[in-house]
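In this view, the complex is presented without one of its protein chains, the others remaining in place.
The block that comes next holds subunit A.
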Amino acid sequence: MKVSVVSRSGREVVKGGIELKDSAKVADLQEAIHAKTKKYYPARQRLTLPAQPGKSGKPVVLSQKASLSEYCEKGSGSLTVVFKDLGPQVYYSTLFFWEYVGPLIIYPIFYYLPVYKYFGYEGERVIHPVQTYAMYYFCFHYFKRIMETFFVHRFSHATSPVSNVFRNCAYYWTFGAYIAYYCNHPLYTPVSDLQMKIGFGIGVVCQIANFYCHILLRNLRSPTGSGGYQIPRGFLFNIVTCANYTTEIYQWLGFNIATQTVAGYVFLAVAAAIMTNWALGKHSRLRKLFDGKDGQPKYPRRWVILPPFL
């Protein structure tokens, strides 16, 4: 079959189109486009069907594993796809590694090295036990995230635009330094022993719960599957859609109860806002997909992210 590849403005991206076997898959088309254009490797390509005049709504994105014939108009042996360049891409695992490795290194710098003398604080620094536990807790958290990135998570998209590396690293590294500065400060004032224990206790329990949530999410996807949505079930997912975000937020709350810094609470608020945004999107996607029609199960009534508020 003949496939013509056009840009959103109508210009031909591959002159003369591409000839493929009738049994070809979308992935074969992507390889062919890459071969013809050299710089657009498959991860950079976003292929959609042309918008139907009169029909509104989001364009249909071609799924990599599908056969091209599924997208052809009945009877015709040809297909037109709209091409968009997503820009240079990195693997999600690469992106996450660089985001998380920053805080993992930056926090101990403030703990171990004499950085505060550059802020004007000379002399010996007394280190309170809570500051030592906080350092282990914080670093373990980011170490856990890196391990989960490589060994637990199954990503729906393999890649992310390169520009996200700078944006995300700025976020994590800046907040990491901001929190580390105050938690390890020579004039740091610790909370009571009881409050520290309660805080770290909550944090540890929630980190374990969070890990279990990630395992459950992983098992929703097969290793060869290309994303796709399932209704999450089991453990906290029975009552809240994004239980993984819930446990992550409460885990930071535990850290803040133990360490009591405004910087830590600011980070908690911003992180919770970002995750809430994601959770609302995920929840509404799942409810739309699992609408109880055409054999689809109906998505059960659940909290979105933070019972009893949302």
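Methods note: a residue touches a chain if its C-beta (ideal position, glycine included) is under 8 Å from a C-beta of that chain, and two chains touch if they have at least 3 such contacts; residues count from 1.
As a working rule, contacts and distances are computed from a predicted model.
> Pick, from "DNA-directed RNA polymerase III subunit", "Very-long-chain (3R)-3-hydroxyacyl-CoA dehydratase", "Ribonuclease P/MRP protein subunit POP5" or "Regulator of G-protein signaling 11 isoform X1", the protein name that UniProt gives for the chain of this complex that is not shown.
Record says "Very-long-chain (3R)-3-hydroxyacyl-CoA dehydratase".
> Which residue, A:V81, A:L104, A:M135 or A:C183, contacts the hidden chain when the whole complex is considered?
Among A:V81, A:L104, A:M135 or A:C183, only A:C183 touches the chain that is not shown.
> Hey, which of A:I239, A:V262 or A:L310 is the one touching the hidden chain?
Reading the full complex, the residue touching the unseen chain is A:V262.
> Going by the touch rule given at the top, which residues of subunit A touch the chain that is not shown?
Here the touching residues of subunit A are 182-183, 185, 187-189, 191, 259-263.
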